[in-house]
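A single protein chain has been omitted; all remaining protein chains appear in their positions.
Each chain gets a letter, A, B, C and D, in the order it is written, and its residues are counted from 1.
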Amino acid sequence: MEFTLKTFIFYGFALITIASALAVVTVRNIVHAAFALMVTLFGVAGLYVFLQADFLAATQVIVYVGGILVLILFGVMMTSGRLEMRIHIERGQLLLGGGISLALLMLLLTVIANTPIWKNLTDDGSPLTPTTKRIGELILNEKFLLPFEVVSVLLLVALIGAALISRKEVRD
Amino acid sequence: MIVPLISIILLAPLAAFAIFALLGLAKRNFPRQDYLSTVAMLAALGCSLLLIQEVVSDPKPITVEWLSLGSVTFSMGFYLDSVTVIMLIVVTLVSSLVHIFSIGYMHGDPRYSRFFAFLSLFSFSMLFLVVSDNLLGIYIGWELVGLCSYLLIGFWFEKDSAANACKKAFLTTRVGDIGMFIGMMMLFAEFGTLSLYGDSGIFEEVTTLESGQIAWLSVAGILIFCGAVGKSAQVPLHTWLPDAMEGPTPVSALIHAATMVAAGVYLVARMFPILTPTSSLVIAYVGGITALVAATIAIVRFDIKRVLAYSTVSQLGYMMLAIGAGSYVAGLFHLTTHAFFKALLFLGSGSVIHAFHAMHAHHDDEHAESDEHDDHSLVHEHGSEIPPDQDMRNMGGLRKKMPLTFITMLIATLSISGVPFVFSGFWSKDAILGGVLGQAMASNSPHYYILFGMALIAAGITAFYMFRLIFMTFFGEPRNQEMHDMAHESPWVMTVPLIVLAALSFPAVNILWFNENYIEPPPQHHIHSPQRVYVSPDSKTADANSGISLFGISEAEAAEDESGHDAEHASDGHHGHGPAHTIAMVLSICVAGLGILLSWLFYHKRRFSAEAVATTFRPAYNLFWNKYYFDEFYDGVLVALTVWKSRLFAGFDLSVVDGIVNGVGTVTRDVLAAFIGFFDNRVVDGLVNRVAAVTWSAGGRIRRIQTGAIQTYLFVVIGGIVLIILIFRLF
Amino acid sequence: MLLSLMIFVPLLGMIVVLLLPRESDELIKRVTLGFTLIPLIIAAYLFINYERSIFGIQYPHGPVDWITAFNIKYYIGIDGLSVTLILLTALLGPICVLASWRNIEKGLKAYMALFLLLETGMLGFFASLDLFLFFVFFELTLLPMYFLIGVWGGPRREYAAIKFFLYTLFGSVLMLVAMIAVYLNSNVINGVAEGVRTFDILTLISLAATPGHALADPGFQMWVFLGFFIGFAVKVPIFPFHTWLPDAHVEAPTAISVILAGVLLKMGTYGIVRVNMAMFPEGLAIFTNGVGIVGNSLALLGFINIVYGSLCALAQTDFKKLVAYSSIGHMGFVILGLAAGNSEGINGAILQMFNHGVISAMLFLLVGVLYDRAHHREINGFGGIATKMPVYTGITTLAFMASLGLPGLSGFVGEALSLLGAFQEFELITILSTIGIVVGAAYFLWTLQRVFLGQLNPKYEDLPEINKREILTLVPLGILTIVLGIWPNFALDMFSESVTNLVNVLEAI
Amino acid sequence: MSLQHYLVISSILFSLGIFAVLTRKNAISILMGIELILNSCNLNFVAFSRFVTPAESIVGSEVFRFDGQIIAIFGIVLAAAEAAVFLAIILAIYREFGSIRPDEVDTLKG
Partner (left out) sequence: MESLKNIESLAYFSPEILLVVFAAVVIITDLIIKNRESEIVAYISLVGLGCSLVAILITNSFISNNEPISLFFGMIRLDGFAVFFKILLLLATAATILFSLRSEELDIKLKGEYYALLLAVTFGMFLMASSTNLLMIFIALETVSLTSYILAGFLTHSPRSSEAAFKYITYGAVASGTMLFGLSMLFGMAGTGDLMQISAQIAAVLASGGVSTLSVLIAITFILAGIGYKIASVPFHMWSPDVYEGAPIPITAFLSVASKAAGFALFLRFFHVGFGKPEILQSIDWVFILAIVSALTMTVGNLAALPQRNVKRLLAYSSIAHGGYLLMGAVLLTPEGLGAIFFYLIVYLFMNLGAFYVVVLIANEAGTEMIDGYRGLASRAPLVAGAMAIFLFSLTGIPPLAGFFGKWFLFYAVIGEGLYWLALIGLLNSVVSLYYYARIVKAMYFETAEDTNGLSFSKGTFALLSVFAVPTIFIGLLNFFYTISDKITLQ
C-alpha cells in the first residue's frame, strides 16, 4: 500500500481514536474520560468518512457528541457528590479485566487474520458520494421503514422511561 | 367312613377353638369352654378308636388339590395306616385325659377358658400333623403345634420366666424347622412334589434313584431330621424343653411329654424310606447322645418338673436312636408307651404341685421380679430359680397324703425304669436296645456298639433318677412341714386320668403293638442299607425286610455283606428270640436294677450322701448342674451375636446407608449449591480478591465479600464467552 | 366401563368431599367411607366374576385415544394379577377410612380428599394397560402421599415426607427415561422404523418377543430393565433404596402406613412383574440366569432385603419401625421368588405380595391402636398389656404369627412357595435367606414378649381394650389371613394362569 | 486502508470497552465503555458495508452499499436511547444509594 496523504490521515484518525479510547478507560478523572470519549467519537466519525459514509459521520457527530456526550456530562455533574474521592480500583480486578479483554482482543484479531474473505479488500478509491438521499429513501420508503418506525416507538419509550425513572419523587 | 371320621377328629377340636376365638372377638366367653373342648376331644378319641377297623393293608392317601400352579400342584390329604391310627389314638387319648385333668388343675384360673381353647387348637394341629400325607401338611401341623406350645408355655405370661421360655421354645424349634424346610426344598427341587405317598410321591420317586446319587439325599434327610431335633428337643436344640416347664403342668404332660415332642420321632419314622445309611447314623448318634446327656442332667435337678423334662429329652433320644438304628417299630412303640407313662408322670407331678399350691397362685410375683432387666436379652436365662411348689427338696413323705398319686406315679416310674415284663416301658425299651444291638451285630459296625453302650448307660441312669424322684417326693420325712400340711389328694377329675394312664402303662393295653399283622413295615428299597432292621417287639416276621441285600452305597460291597450277615440278621428282629434281644434284655434288666438300687441307697436309705459324691466329682457335677453349658453357650455366643449384629446393621442403616444418601443429598444441597452459590458469589469475586490479597492485607481491611456486584456478573459473561470459545476450540 | 367407574369413583368422591362444608366431620367421614366402599364392591364383583381359567385381559375399557401425538391411549383392563391387587387396594380403602375415624385431628376434609385421590391413583395403576397411563397413575400416588405423611404425620413428618418423595421421584425419573426409550423403539424392526409407536403394554410385550425387533435386543432390554427396575426398586423398596421406608412408615399416620405397606410397596413389585419381567425377559435373564454375580444379582438383592430387613427389625425399639423393617424383609421374599422365574417362585412372590399387603396392613393398624392409647411406640415402654387387652393381644398374635410365616396362615404360603421356587435356581442364596425366617420369628416374638407378656406396666393400668370400630378394621384382614392360609387357591387361582404364561415366556429365553 | 484495518480498530475499541465495563468503578464510566462497544460495532457494520456487501443498487455509475450504514444509524439511535435510560437509572441509583460505584450497589445478592 502506497503511503499517501490519505493513508496518513487514516492512520492519524485511527491512532487518535484508539489513544483516546484508551484514555477513556484509563484516566481517573471522569470528566477527562468524557472528553476523551468525545475525541474517540470524533475519530470514529472520521473513519466513517473514510468509509464513504458521510451521512453517518454527521449523525455520529450530532447524536453522539451533541447528545450522548452531553447527557453523560450531565450525568457526571449530577452524580459528582463523591467524585472528589479517589476511586480505588483493585489491581486484581484490573488485571483480570485486562486479561480477559486482551484475550478477547487476541481472539478477534485471530479471526480477522484467519478469515480469507475479509482479506485483501482494499478501498476501491471511488470518490465520496453523498448518501443522504438514498438513505432517506431506504428508511422512509423502502426496506428500512419498519425498523425506523419501531425505533421511533423505542425512542418514545426511552423518553417516557428516562423521565419516569429520573424523576425526583413520585411518592404520594 | 375314613373321611368323615377323620373330619370329625380334626374339626371337633378346631371348632372348639374357633368358637372361643370368635366369641373372643366379641369380648365374650363360651360359658363352658372346658366341657366343650373336652367333649370335642372325646369325640375325636371315639372316632380314632373307630378308625382301627378302617385301616386296610395297602393304604392310599386321600387327597384334595390345595394349590395349583400350572405345572405344579400341591395337594393336601390324609394317609391312614396303622401307625397313623395308633398315633391318633395316643394323641386323642392323652389329650382327652389331660383335658379332664385340667378341669381340676386349672380350676379358678382367670384364663380358664382360654386354656381349653388352646388345648383344642393344639390337639387339632397335632392330629393334622399326624394324618397328613405330605411334607407340606406335616410342616403346617408342625408349626401349628409349635405355636400352641408357644401359647401354652407362655400361658402365665405375667411370669417373665414363662414369657422367656415360650419365646425360647418357639425360636429354638424354629431353627430346627428351617433345616427341615431346606430339606423339603431339596426334596421338592428333586422330585417336584412334597407328597409322600402315591404313585408320584416322594417315597415312590426315591426308589428310582441310583445309589450313586444319594449323597444329597443324606443331606436332605439330615436336614429334615433337624426339624425333629428342634421339636423333639434333641441335642443341641434341647434346651428349650426344660424351660418349657414354665407352662401349666397339663401342658407339659400333653405337649412336652406325650405328643408334640414325639412328633419329631414320628416325622423321622415317617420319613424312614428316604433315610440313607449316613443320615440314619447321624440320627442314631444324635439320639444316643441326647439320651445320655439329658439323663445325666436329670440326676442333679431338684425341680420335679425339670427332672421329668430331662427325662423326656432322654427318652426322645432313645426313640431317635431306635429309628436311626433301623428299629422303626421299636421307636414308635416306645413313643406310645412313653406318651402314656410320661404323661402320667407329669400329671402326677401336677397333682403334687397342685397339692402344694392349692391356692393356685401361679402368677404370684415371687419369682418374677428378678427378671426386670430381661427386656434386653433375646433369650432369657433359664430358670435357675425353682418355684417352691416344684422343688423336690420341699417334698417328701407324700405317699400317705396322696396315695393315688403315689401309686400311679410309681407305676409309671417302674415302667420308665424298665422293670421287667409287667410294664410296657420295659418292652419298648428292650425293643430299642435289642434293635440297636441287633443292628450292631448285623452291620458289625462299631458305631452301633457304641450307641448300644450309651443307650444302656442311659437306661441305668434313667432308673436311678426316676427313683430318686420317687424317693425324694413320696418317701422319707416331709422336709417342709408347712407345705406338707397343706398338701392333699387331688379331686377325682385329676386322679381319674392318672388311673387311666396308669392302666395304660401295662403291656396288655398296648395290644396293637404286639400284633405283627397290624403294623405295616415301612416301604423298602435299594437305597437302604442292611441297617434297616425292622424290629417289632413281638413279631417273628418283623424282620421282613428285603433291604438287607445291600450294604451301604457300593453294590459290590453290599453283595459281599449280604451273605455274611444274612444268618444273624434273620433272627434279630424278634425280641426274646434272637441273641441280640436276649443279651439286650439281660443287660437292661441289670442296669435298671442297678440304677434302682443305687437310688434306693442314696435317697431312701441315705447310705451314701449325694452331696459327697457331688463334691468328689465336682467337675462332672458342675457339668451336669449347668446342663453342659448349652444355654450359656447360646446366650453368650449365638444370641448375643445376632443381637449385636442386628444392632450393627441398624447402625449401619442409620449411619452408613442413610449417611451416604444424606451425604449425597448434603453434597448436592450444601456442597454443590454452596459451590454454585460460591461460584455465583465468590469464585470470580474470590479470584479477584485473592489476586488482590496484597492490597487487602495492606489496607488492613476485613475481607469484604462483594456479593451482588454487577461487574462480577460481567466478568462471568465475558469469561463465559471466552471459555465457550476456548472449550470449543479444544474439541 | 365398570373398571373405569371403580377407578374414578374415589376421584368423584374427592370432589364431593371438597364441596362439603369444612365443619361437618361426621358427614365427611361417612361420605368418604361410602366412596371407598363402592370400589370395594366393584372390586369384589370383578374378583368373583373374573374368569379364572382364561389367560388374558378381562373387563377392558379402551383403548380410547387420549394423547394422539404420542399414541397414548386410555386403556385399562385386568388380569388375575391386577385384580388381586385391586381387591387388596379396594379392601384397604374403607379400612383405612375407618382407621382414620377418630385420630385425625385437623383438616379432616383435606385428609379424606387426599386419601380418595390416592385410592384413584392406586386403583388406576393396577388396571393400566398403557405404559404412559401406568406411569401417570404411579406418580399420581406421590402427591397425596406426600401431604398425608407431611401434614398428618409424626414429629419428623417433614423429613419423612420429603425423603419419601425425593426417593420415589428419583426412581421414577430413571423409569421415565426407560419408558421413553421403549416408546421410541417400539416401531423399529430390524433397524428400520415403520408404523406408529405405541405405549400399549400388551403390544409392547408381544413386540419385545418378536425376533429382530428393537425391543427384543438383549442389550437394549438390559438397560431398559435397569431403568424400570430402579424405579420400582425404590418403591418396593429394595436395598439400598430402602431408607425412605422406615421414616415414612414411622411418621405416617396409621391409615397411611397401612396404605404404604399394603399397597404402595406392591406397586413396585407389581411393576417388576408387569413391566420388567413380562416385557424384558431378556433383560431379566441377564440378572437371573447370567454369569457370576450379575446372574445372581436379583436373587442376591432379595436375600439382602430379607436378611438385612429382618436384622434391622430385630434392632428396633420403635414398634412401628420394627414393622416397617419387617416389610423390607418380607418384600425380599417377593424379589427372591420373582428372581426364581419359575412357577412356584413367581406364584409365591405374587401371593406374598398380596399376603404382605394384608398382614402388614394389620400390623400397622395394630400399632396404631396401641399408639392411639399409649401415645408412644417404644417397645420397651410397655409390658404385660396382654392382661389389659386380651382381644387386642390375640389379634396381634395372629398378625405376628402370620407375618413370621406360620403355616396355616397366609404369610407362610407365599414365603414357602417363593423359597421353594428360588431354591431350584439359587440354592445357596435361598438357604441363606432362610436365616430371615428365624430372625423374623425372633423379632416378632421378642416384641410380643416385651409389649404384651410379663408383668403389667403400672402405667397402663387403665388401658382400654380395642374397640368395635378397630376390630371391624382388623377382622376382614384377619379373615383373609386365615382363609388364604388355609385355602391359598382362593387367590392363587386368579393369577396362576397369567403366571404360567409368564413362566413360559421366561423359560423360552 | 483495507477492511482489516478497520476491523482491527473496531476490535481494539471493543476490547477497550469491555475492559472499561469490567474494571471501571463508576457507573458512568461503564456507560462510556458501552458506548465504545457500540461504536466498535457500528464501525464494523460500516466497514463491512463498504467492503463486503454486494451492491445494493446501482444508480448511474455509482455503487451504493447501504445496509451496513443504515444498521449503524439505527445503532447510534439505539445507543442514544440506551444512554438516556442508563443515565436515568444512574440518577435513580445515586438518589437511593448515594453512590454510583457499581460494587456498592449490591443489596441484592446470593
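Everything that follows uses one rule, which is that a contact is a pair of C-beta atoms (placed from the backbone, for glycine too) under 8 Å apart; a residue touches a chain by one contact, two chains touch by 3 or more.
Since this is a predicted model, take the numbers as computed values, not measurements.
S.K.: From the touch rule at the top of the page, work out which displayed chains the omitted chain touches.
M.R.: Touch partners of the hidden chain, whole complex considered, are A, B, C, D.
S.K.: Identify the residue among C:F165, C:F225 or C:F287 that touches the chain left out of the display.
M.R.: C:F165
S.K.: Among the options C:Y75, C:Y183 or C:F220, which residue touches the chain absent from this view?
M.R.: Final answer for the missing-chain contact: C:Y183.
S.K.: Check each of A:T4, A:N29, A:T110 or A:T132 against the chain that is not shown and name the one that touches it.
M.R.: Of the candidates A:T4, A:N29, A:T110 or A:T132, A:T110 is in touch with the missing chain.
S.K.: Of C:L2, C:L37, C:I57 or C:V173, which residue touches the hidden chain?
M.R.: Touches the omitted chain: C:V173.
S.K.: Identify the residues of chain C touching the omitted chain, counting contacts across the whole complex.
M.R.: So the residues of chain C touching the unseen chain are 65-70, 106-107, 110, 135-136, 139-140, 142-143, 146-147, 150-151, 157-158, 161-162, 165-166, 169-170, 173-174, 176-177, 180-181, 183-184.
S.K.: On chain A, what residues meet the omitted chain?
M.R.: Those residues of chain A that touch the unshown chain are 107-108, 110-111, 114-118, 141-147, 150-151, 153-154, 156-158, 160-162, 164-165, 167, 169-172.
S.K.: Residues of chain B in contact with the chain that isn't shown?
M.R.: 668-669, 672-677, 679-680, 708, 710, 712-714, 716-721, 723-725, 727-729, 731
By definition in this document, only the chains that are shown with their structure count from here on.
S.K.: As a quick test, compute the distance in whole Å between the mean CA positions of chain B and chain D.
M.R.: Measuring from centre to centre gives 95 Å for this pair.
S.K.: On a C-alpha centroid basis, what's the spacing between chain A and chain B, in Å?
M.R.: Computed from C-alpha means, the inter-chain centre distance equals 100 Å.
S.K.: Among the residues of chain C, which ones contact at least 2 other chains?
M.R.: Counting only residues that touch two or more other chains, chain C contributes none.
S.K.: Residues of chain A that touch two or more other chains: which are they?
M.R.: In chain A, residues 93, 96-97, 100-101, 104 touch at least two other chains, as defined above.
S.K.: Which part of chain B faces chain C closely enough to touch in the complex?
M.R.: On the chain B side, the touching residues are 21, 24-25, 27, 65-72, 111, 114, 125, 136, 139-144, 147, 150-151, 154, 157-160, 162-164, 166-167, 170-171, 174-175, 178, 181-182, 184-186, 188-189, 365, 368, 371, 374-375, 378, 642-643, 645-647, 649-651, 653, 657-658, 660-661, 665.
S.K.: Using the touch definition up top, name the residues of chain C that touch chain B in the complex.
M.R.: Residues of chain C touching chain B: 166, 239-240, 242-243, 246, 308, 310-316, 343-344, 347, 380, 383-384, 386-387, 390-391, 394-395, 397, 401, 406-408, 412-413, 416-417, 419-420, 423-424, 427, 430-431, 434-435, 437-439, 441-442, 445-446, 448-450, 452-456, 465, 471, 475, 487-489, 492-493, 496-497, 499-500, 503.
S.K.: Touching residues of chain A toward chain D in the complex: what are they?
M.R.: 1, 6-7, 10, 14, 17-18, 21-22, 24-25, 30, 33-34, 37, 40-41, 44, 47-48, 50-53, 55-56, 59-60, 63-64, 67-68, 71-72, 74-76, 78-79, 81-82, 87-89, 93-94, 96-98, 100-102, 104-105, 108-109, 112-113, 117-123, 126, 129, 131, 134-135, 138-139, 144, 147-148, 151, 154-155, 157-159, 161-166, 168
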